[in-house]
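Complex shown without one protein chain; remaining protein chains in place.
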Amino acid sequence: MDFSFSAEEEKFKQEVQELFISEEELSKAAKKEWNTGLGFGPNCWKILQKIGERGWLCPTWPKEYGGLGLSYMYRYIVVEQMHHFVDIYTTVGAGMAGPIILSHGTDEQKNKYLPPIARGEVEFVLGYTEPQAGSDLAALSIKAEDKGDYYLINGSKLFNTRAHYSQYHWLGARTAVIKPKYKGISLFIVDLKNTPGITISPIWSVGGTRTNEIFYDNVKIPKDSLVGEANRGFYYILEALDYERISTVAGLERDFKELVEYVKEKRKAGDPIIRQKLGGLAAEIESARLFALKVAWMLDNGRVPNYEAAMLKMKVAETEQNLVNTAMQIFGPYGQVQKGCRWAQFDGQFERFYRDSLENLITRGTSEIMRNIIAQRGLGMPRR
Amino acid sequence: MDFSFSAEEEKFKQEVQELFISEEELSKAAKKEWNTGLGFGPNCWKILQKIGERGWLCPTWPKEYGGLGLSYMYRYIVVEQMHHFVDIYTTVGAGMAGPIILSHGTDEQKNKYLPPIARGEVEFVLGYTEPQAGSDLAALSIKAEDKGDYYLINGSKLFNTRAHYSQYHWLGARTAVIKPKYKGISLFIVDLKNTPGITISPIWSVGGTRTNEIFYDNVKIPKDSLVGEANRGFYYILEALDYERISTVAGLERDFKELVEYVKEKRKAGDPIIRQKLGGLAAEIESARLFALKVAWMLDNGRVPNYEAAMLKMKVAETEQNLVNTAMQIFGPYGQVQKGCRWAQFDGQFERFYRDSLENLITRGTSEIMRNIIAQRGLGMPRR
Amino acid sequence: MDFDLSESQNMLLDTAKKFLEKEAKGLARQVEKTDAGYSPELWQKIAELGWIGLVFPEQYGGIEGTFQDLVLLVEEMGKAVFPGPFTTTAISGLSILDHGNSSQKDAFIPALTDGELIISPALIKPDPLMNESIVHDQASMKNGKYLLSGTRLFVPFGHVAGRFIYEADTDKGKTLFLIDAGNPGIRCLPLDSIAGDKPCEVVLEGVEVSEEDIIGTPGKAEKIIKQINTRGALLESAYICGMLEQVLKMTVEYANEREQFGDKIGALQCIQHQCADMATDTDQVKFLTYEAAWKLSKGLPADKEVSMAKSWASDASRRVCLLGVKIHGGTGVMEEHDMQIYFRKAKAEELAFGDGDFHREIVATQLGL
Partner (left out) sequence: MDFDLSESQNMLLDTAKKFLEKEAKGLARQVEKTDAGYSPELWQKIAELGWIGLVFPEQYGGIEGTFQDLVLLVEEMGKAVFPGPFTTTAISGLSILDHGNSSQKDAFIPALTDGELIISPALIKPDPLMNESIVHDQASMKNGKYLLSGTRLFVPFGHVAGRFIYEADTDKGKTLFLIDAGNPGIRCLPLDSIAGDKPCEVVLEGVEVSEEDIIGTPGKAEKIIKQINTRGALLESAYICGMLEQVLKMTVEYANEREQFGDKIGALQCIQHQCADMATDTDQVKFLTYEAAWKLSKGLPADKEVSMAKSWASDASRRVCLLGVKIHGGTGVMEEHDMQIYFRKAKAEELAFGDGDFHREIVATQLGL
């Protein structure tokens, strides 16, 4: 057992850190942009490209597609540092769409999409959720009809968070009406900038984050938009979960550390109740960090972290809730005022976080779905 | 809205209190006996009879059967005081068997059983649970065959807690093999002292409480042992739940108060963490007390407290856990030593309570069953 | 023992439910983007309904209800997250009624019950560690007048208040003033907040106040302030109680309609158990609040009961709303759904007049610890 990075990993981590430190202004500006809730702005694109041009955005990919052929632990290290310095975890292209293109795409698709993803030049917006298909992804109903020369798409997608700045829609659509429903789903890449019939309509979250509804009205997309085989989309999505599972609590660690410093500065360090709360949080964050490391290590060792990843997802989301809640409790009445107000602590950062963190309880599977997975896959309890 | 007892109720409460105060030695001796986990000893019987001879054990029953024809609130008051002074809540005769005999028994049964129950002279042991029938009472399998002149009983019952000092077994047995299963259950009164073929075998709980397994080996019981109609037992049991629902937190209040005094005495009152824990417990106990009062009030006003009673049951059991856990946390390492040891706090009372209270999480429906009831009956959520 | 409402309480709540259903639907969402932060038009209407005067004597335009009636009304307002300076105006008025002299009562209470005058307690002194640049407290005498300076924070709807209840440490000790908000030395700045409910920073610089504006005995402010805080905490508990009842209702309705995996999510045991926990938490808030209200109405000591209610309400407000959000799934975090309004408001109510830790500490003191 060994909880340290190897010398090479440590060296790599230093390099990544050095990039962000040498680009301190840019990192800060990107983080600020990201935290407006509007997604990638110019500084985000710029820092992504700086990460991408070094091959760090997709370090596990083959070099020919812009990666470095390294192990998952290197991806973990990048994600950790990105999260720490700019709060952006990863891109959908690098974390979700890309891996599926890499495994199931045509050579043409690989050549077309993967290098720009790896360079941080393009982004994909995830298009899985629909009003009636949330946790139950297989229930999605947007239709993609094979019309011989093209696919005809009709329907709509909810919570397409990155739509307003992404180049591509990573679309899950129904290509067959069949039971079980998950056997009729296919994946498509839709060019959002150059396809007529698509409407992107903003929705705002309680955290002030912009997400979008995307409407398809008789939209024609070329046949080569299909990724992999038709009707195999659901399997691809499940497969890709592995890659997606790389996660980190680096942002939480950073915020927690700031909170501890704040408590010292505001002379509340002697309050036994605050001490208990922060002491407990430290242990919780550390255990979540170890869960994250374990998942990365498992991937590197060819093991499938299905229940471990569920535990990680649940624990990170709940630890985040404990962190924001503890911070707000420490601020007392000063916690309620917002960014820009002279009484706001941390310029209202935790006030926004208090709202915005709710989303993490729900996206990528609620804690309840995670508990199902832990019980059924991890503990072998019966499925209904 | 009014949270006080009426003048009459208040007067009654005083009278009940006065009995216990004037019988202080006896009360203490009874409480001590009860807390050995062995059930009723001579002092318990004596105090029960003192309560019974005043008509207080079954105050809602008609006078002819030893009651006082009073409302449920009077029963609440008696239960509260009993719980406070002797830790005994009620008898199974007064709280569970008696009410069913009163509603469904023959005149002969009423005359034979109710007055001694009301006088506190006899006790019934509840005989519902079996190894395969816990939460799922309807699954019970002990067989009662109608042999013309008698019923023939074969099978066994688990967790017959009061068997070793009760005169009667309040037996739920299967009289018909039918679907749904609950339609084949009947209730019987079995004379434990004078019926051949019955074996009572002790089982001990983690709390040191004795409970029993009862084995029936070709036991013949008279036809008039049947209570009410055959195969209607399950309905009677459900009906009687109302009466059973009268509950109290008086014992918890008493223990909590003692704990607060202890904290003052041991100069821990300044510890902010202990203050938070005790402050929170006070609110929790008070809310449980109000739940209990509401249920009693509802019964008096002809309303059926089905989900309210479930909430009360759950809350009392969970509050009790919080109380014992808090006490043990306050004692620190001194909490682990037992009765008789000179380092035991409260002579180990909470150490025993820490173990013994587990039972209350399970008997009379687990918290999970209670949550089902609250959601389905109280909130109208769908039953499967 | 009686857990039922009285005839007149039933009537009051019937009217309230209907009125709020008709007039206040969506109001919280609308007004939080306005400068006022509430609806002056509806304020007039509730004055006409007698709500503002609910607990005041007839001679001042009130209808002589009990404090318990007020608690029940505020609970209804909580269900609708009805925005405005209702509770703080009511408790300010009660302070004048209890401690003011007759000319103060004549001057202010009728204006208040009429809906013309909003009074707000400006009692929270800033912690200088949170922001050093504040106007520090000063109180001096000049030509028989008091000259007051100081900063007060989180003054509810201070920007529309006609008067502030303000405490200053004078030569006679801590003294309570009823200060004209129009006084030229006063600045009032509404702060952006999570609940959009306009807590204000109120700054006094050399504000001239006469002796006539003192409430109660000079030097005896503390007792009155404690009473204000007790009443405020209880009304907040009632408001939270209403909010949580509504959150539970919305959530159960949503769960009973929403289908996933071919079944209503309300049929899932984990959702049912979470709803059961929400219901239990909510009922605990409710009964603790009702009992404290009954005690206050009877004039019985109720500090412990109020703090039990508010401590439970404060913590339950987050627990219940968080479960509500989770069960609503993606819908629950969308700006366009009401769920998030309750979640945000819950934070403000949790904090107002003391959070859970604060009130548990009071309970401990009341236990003799």
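What to note about this one:
Letters are used for the chains, namely A, B and C, taken in the order the chains are written, and counting of residues starts over at 1 for each.
Just so we're on the same page, a residue touches a chain if its C-beta (ideal position, glycine included) is under 8 Å from a C-beta of that chain, and two chains touch if they have at least 3 such contacts.
Just so it is clear, the structure is predicted and the values come from calculations on it, not from any experiment.
The omitted chain makes contact with just one of the residues B:41, B:62, B:207 or B:382: B:207.
Here one chain is not drawn; of A:185, A:314 or A:341, the residue touching it is A:314. Looking at B:63, B:147, B:266 or B:303, the residue that reaches the missing chain in the full complex is B:266. Of the candidate positions B:275, B:315 or B:371, contact with the unshown chain belongs to B:371.
Interface with the hidden chain, as seen from chain B, comprises residues 129, 132, 134-136, 139, 158-159, 203-207, 266-267, 273, 321, 325, 328-329, 332-343, 345, 351, 354-355, 358-359, 361-363, 366-368, 371.
Mapped onto chain C, contacts with the missing chain fall at residues 268-270, 273. The chain not shown here touches chain A at positions 1-6, 9, 73, 260, 263-264, 269, 272, 274-276, 278-280, 282-284, 286-287, 290-291, 293-294, 296-298, 301, 307, 311, 314-315, 368, 370-372, 374-376, 378-382, 384.
Just so it is clear, only the chains that are shown with their structure count from here on.
Ranked by C-beta contact pairs, the top pair of chains is B-C.
With centres set at the average Cα position, the gap from chain B to chain C is 42 Å. Distance between chain A and chain B, defined via averaged C-alpha coordinates, is recorded as 53 Å. Residues of chain A in contact with two or more other chains: 273. Shared contact sites, meaning residues of chain C that touch two or more other chains, fall at 271, 357.
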